[in-house]
Every structure is written in structure tokens, then in C-alpha cells.
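Here is the structure we will look at, set down as C-alpha cells.
Complex shown without one protein chain; remaining protein chains in place.
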Amino acid sequence: MSGGGRRSLYLGLAAVAAMAWLPAAGPAYYLQLLTIIFYWIGLAACWNLMCGYTGYIDFGSAAYTGIGAYVAGLLMLRLGLPLLATIPLAGLGAGLVALAVGWPTLRLRGAYFAIATFALAEALMRVCEEWSGLTEGGVGITIPQRLAELSYYWLYLGLAGLLVGVTWWVEHHKHGYGLKAIHQDEQAAAQVGVDTHLIKLQTYVTSAFFIGMLGALEGSRLGYFKPDDVFNVHITIKMVIMSLLGGMGTVLGPVIGASFLQLVEDFLGARFLNYYLVIIGAIIVGVIVFLPRGITGSLRQRLRIRPGRRP
Amino acid sequence: MSLLEARGIHKSFGALQALGGVDLCLERGEILGVIGPNGSGKTTLFNCMTGILRPDSGRVVFGGRDITGWPTHRICRAGLVKTSQIVRPFLGMSVLENVLVGGLYGKGLLLKRARAQALEILEQVGLAEAAAQPAGSITVAMRRRLELARCLATGPQAILLDENLAGLTPVEIAESLALLRSLNAQGLSLVVVEHVMQAVMGVSQRVMVLDYGQKIAEGPPAQVVADRRVIEAFLGEEYA
Partner (left out) sequence: MSTLIIQSLINGVLMGGIYALYSAGFSLIFGVMGVVNIAHGDLLMLGAFLTYWMFVGLGLDPFLTLPFSLLGLFALGYLMQRLAIKRVVGAPPIMSYILTFGMHLMISNLALVAWTADPRTVTTAYSGAHLAFWGLTVPWIKLITFLISLGVVGALYLLLHHSQMGRAIQATSQDREMARLSGIKVDRVYALTFGLGAAITGLAGSLVVSFRDVDPGMGLPYTIIAFCVVVLGGMGYMPGALIGGLILGVVGSVCTMIFTPGWSIAITFFLLYLMLLWRPAGIMGKGIVE
């Protein structure tokens, strides 16, 4: 195995290594921007791993950032657990919910899977708002512990790197062929022995586990949040758009898409406070209308570079 | 005991009864031909045996185990696979990768071993040249062989071929039949479905005939072609 896949990996690793030097170089503003970028790379990579490779469009991924944030937050608040101990537990919580949700839901196809996951995420948000005995409801919770700014940077960088690595590994091993076969033709995949439901479920749960951890970390970084902040459908949509911009079902797609969108958002948000969501909307519409293969895919096509193909 | 045995398979789609209690029996090392006019239920029978459809009633026993209601992938791993009438390669993958999936999942091979096996199989079915091509770019005749190659990669004991020869030229048909014979000589059991009789008659040791979801004849090819009911079903009553 040679060519595109491995080259992508090296490129990715080089980019990550370069990023590692950056916070030392600039003012705190850039540290924060980079921190957020890595957070989103992580989320987009999770989404891409499941949905980009299988074609199952999860419109409820924010359920897992929400569950992660609340599990970690409440464990700190109610049981006084240390922050770092709550993070993997948050991932576990999100993973367990994903298992229960994915089992029936992953039998649905197309728009139905998208709508079902979306409905579930919205329902969970409302439950979180209404069940104030457990969650403090719509008032939100204040997280008593926080890590240093630089720690968030390193943790997000690490998770993003890990997730890109996992994606690369999947792409080049048995699991990736299974996922791609499912994407192409689920019944044909089953006919040659692919246990489609199991593979989808494994991937879905893994993806939710990491989304939960990222959500938990971000919750503590924010310090205070309401259900509407961490279960927000806009979180899901951003993951989707980032994957799509960068190229779904590719190793580096989420890295490119998340960096691009987050930088644009930061740039526009600072200059056109009122109009920046309008502009983001226009960019999305423009990309779909003019670059339907995502930024990388369309550029590749323009420049006539074929994706690295292995025999 | 037979390798594959289906007993009393019933299947209806709404008001339409596609199969009305069909029995099928395949011995080890045998080539069984199944013929029948379009819409007689051949594909439905295959789908019921491979778990793609669930029969309304009836049992399917394979290698001594009752596989009725098993999911498709599990039936495949147990050694029973089928090629689809409408070929469905994984279009975004190369020809080799298509076959690879069968080895990885159907047979549980490791990547390296599966790759080597895939190359061998492509050689065997005559697709070695096309290994690196995207599956979307090859001809229909090649896709049909790819469909077979993918099944072979799962290491089956029996393959159900659903009109795998449809739309091929006489030369291609002859090649494919030779391939099927050589696979059979290696110990593979086959059920060959066609709605044209001739192709099947030459290669099958035994033939069964379906019409409107019922088995109307079964036996050696020569005896079946002479059967009055079979002639009726295929040519209409006036010829009988």
C-alpha cells in the first residue's frame, strides 16, 4: 500500500506537528482560535468517520456533545469527581446512549435516519431542560473545575490527531472496506458476508464516545452552559458542513473543512458581527451550487489530480 | 444428506403470491438448473434462501443446519452465497477491492491474505487485467464475472447464480459455462437460474422448472424438456 493514503497521513502529521509549535509563537488570541479549531476538527472527524464513510447522515450528533457535557458536569457538581476523571466517563455515557439509539435507528435509511436522529437529539435537549431536578433545567449549570488554557489546546490537538489517525487506520484496514461497501450498496455488502448492522453500530458508538469526550471538555472550557448550548442542532450542522466542505469519507476532509470554516467564521465574526451568519449561509449555498464535491474534491477535479488509488 | 434443502417455501407480496410452497434440493457437488418464465419466482426463491427475504412459511436447511431467518451475512459465512440478477458491484471501489471485501468479511481473511486470494480469483475468472480499474468502468459481461468473483472470495460451498449469463454473447456464455464446470469440478455446488433453457440444459445434471411460483417439473434435462407442462409454460398451450 502506497500513494495517496500514506501521503495524506504524513501530510496530516506534519500539519499537526506544525500546529504544535504555534501557541508558543503568538498572543493568547491565537491560542484560543487554534484551540477551537482543533475542537472542531475532532468533532468533524468523528462525524466523518461514521457518516462520511457509510453515507448515514446523522443529524443528531449534538445529542452526544450534550450528553458528554452534562454527564461530566453533573459528575463534578454532584459527586465532586475530578474533571479529568469525568471526561472518559462522559465518553462512556455518550457511547452507551449511542448503543441504545443506534441499535434500532441504524436499520433506517436515508432521510429517515437523518430525521430520527434529529428528533432524538431534540427530545433529549427538552428532557434536559425539563428534568430540572437532575440537570438544573434551562437555567444551565456552572462547572466548578477548569483546566489551564494550554491544557485544552493540547487535549484537543491530541484528540484531533488521534481521530485523524483512527480515520487513516480505518481507511486502510478491513473496517474501512466494510464501511465503504455499506456506503455503496448495503445489501450487496451483506451478500458477501459483511455484518452491516454490527459494523455501523461499532462505528457509531466509537464516534459518539469521542464526541462525548469532546463535548465534556468543551463544557468545562465554557465554564457555564444551558441545554440549548450543548445540544444545539447548529453543532451537528457545523460538523456536517465541515466534513462536506473538506470532502466526506476522506482522512483529511474534516481537518481541511473545520480549519477553513472556523477561520472564516472567526474572520467574519470579528468584522461583520451582524452579517456573518448570512455570509456563512451564502458560502454554504455557494459551495453546494458551485463546488458540489467539497473544496478538496472540486479542486482536485479542476486540477485533474486523481485521488490516490491503490490496486 | 443434501447440502441445501428448501421445504415448502411460501412468499407473497401483498395479494400476489410469488412462491406457493416450493421445494428445492441441492446435493453436494451437483449443478442444479432452475428455469422458469419471467416472474415465475426464481429470484424470490433465491432471496428467501439467502436471507434477503424472509419466507412467509417453509424452512431452509443448509449443511444440516436450519438457516431460516438468519441474516444474509451469516448465511454467506456459513457457505451459501448468491450473485444478483441485477449486478451490483461496489461502484466506487476497484475491481480488486470488490473481491477483497468478500475475502475479508465472508471468509474472515486478513488483509494481506485476502489481497493475494483476490488476485488468484480474478485470474481464475479472467479479470486479472482489470484488477485496478474502478468497478464502475468495466463492461456488463465483466461485471457479471466480478459478481461471481466476489462470491468465490467468500469461500462458499454453494453458489446460487441468478441469471448470471443474461445478456452475454454466445462466446461469453460458452466461457462462463466452462468456468462453472471447472468450479464444479473443484467441488463447488451450484444452482443456476436462467429463463432461457438452453444454457442451463448443457451444464446442469438436474433441472427443476418453476411456473407461477410452483414447481411444475424436475428431473434430468432431457426428460424435463420433453415434459408437456414445461412446454406449455414456456411456449404457450398451442405448442403443447
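We just call them A and B in the order they show up, numbering each chain from 1.
One rule holds in what follows: contacts are C-beta pairs under 8 Å (C-beta built on N, C-alpha and C of every residue); 3 or more make two chains touch, one makes a residue touch a chain.
All figures in this text were calculated on a predicted structure; none of them were measured in a lab.
Considering the intact complex, the chain excluded from display touches A. Note that of A:Pro82, A:Gly110 or A:Gly269, the residue touching the chain absent from this view is A:Gly110.
For the options A:Pro82, A:Pro144, A:Gly223 or A:Gly281, the residue in contact with the chain missing from this view is A:Gly281. Checked against the full complex, the candidates A:Ile141, A:Val240 or A:Ile256 give a single residue touching the omitted chain, namely A:Val240.
Of the listed residues A:Glu129, A:Glu171, A:Asp195 or A:Glu218, the one in contact with the hidden chain in the full complex is A:Glu129.
Remark: the residues of chain A touching the chain excluded from display are 55, 57, 59, 104-105, 107-112, 114-116, 118-120, 122-123, 126-127, 129-130, 138, 233, 237, 240-241, 244, 248, 274-275, 277-278, 280-285, 288-289, 292.
Going forward, only the chains that are shown with their structure count from here on.
Separating the centre of chain A from that of chain B, both taken as means of CA atoms, is a distance of 42 Å. Residue ranges of chain B in contact with chain A, taken from their complex: 50, 52, 71-74, 76-77, 81-82, 84, 88-94, 96-97, 100-102, 104-107, 110-111, 131-132, 150-151, 153-154. Residues of chain A that touch chain B in their complex: 173-174, 177-178, 180-181, 183-185, 187-197, 309-311.
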